[in-house]
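See below for the structure under consideration.
This view holds just a subset of the chains, kept in their places.
Chain nomenclature is as follows: A and B, assigned in order of appearance, with residue numbering initiated at 1 for each chain independently.
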């Protein structure tokens, strides 16, 4: 019925579901970030390691690597989404 | 349990992205995927989904068979009493 207040139990259930979703979303982002870091380190860090700092070339390699990584995320996401429908 | 499924599919999503990036993206001299890289990623992803479906089918068969054998053995053990 419109205007009616949800019970406290309902509110708690909604809050718990929201927290669970937020946690899963966060875990997903952390794991995505970790794969990006590992992949772009593999691709862009010059070996043998001469210094700890990043050179200009390494920095722009990382920027391009990240940009391409997002594009792959988008393509794969589209294809997986298409299949699920 | 549903939560577990969501998590598993996000994990699979991430690992598929990582795999297809590694297999398809070759040069880091441009900010945008080349046409060739883009096509490779799409095919890599499709192929992987087909492999998943086929292996999943065999997987299902195997577990079904194993459970049937276990049931038969249980029945045989009961009959032998």
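Note that in this section a residue touches a chain if its C-beta (ideal position, glycine included) is under 8 Å from a C-beta of that chain, and two chains touch if they have at least 3 such contacts.
Given the structure is predicted, the values throughout are model-derived calculations rather than measurements.
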Full-complex stoichiometry, written in the displayed chain labels: A x3, B x3
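One rule holds in what follows: only the chains that are shown with their structure count from here on.
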Residues of chain B defined as touching chain A within the complex: 3, 6-7, 10-11, 13-18, 20-22, 24-25, 28-33, 37-38, 41-42, 45-46, 49
Interfacial residue positions of chain A with respect to chain B in the complex: 20, 24, 27-28, 31-32, 35, 39, 43-44, 61, 63-65, 67-69, 71-73, 75-77, 79-80, 83
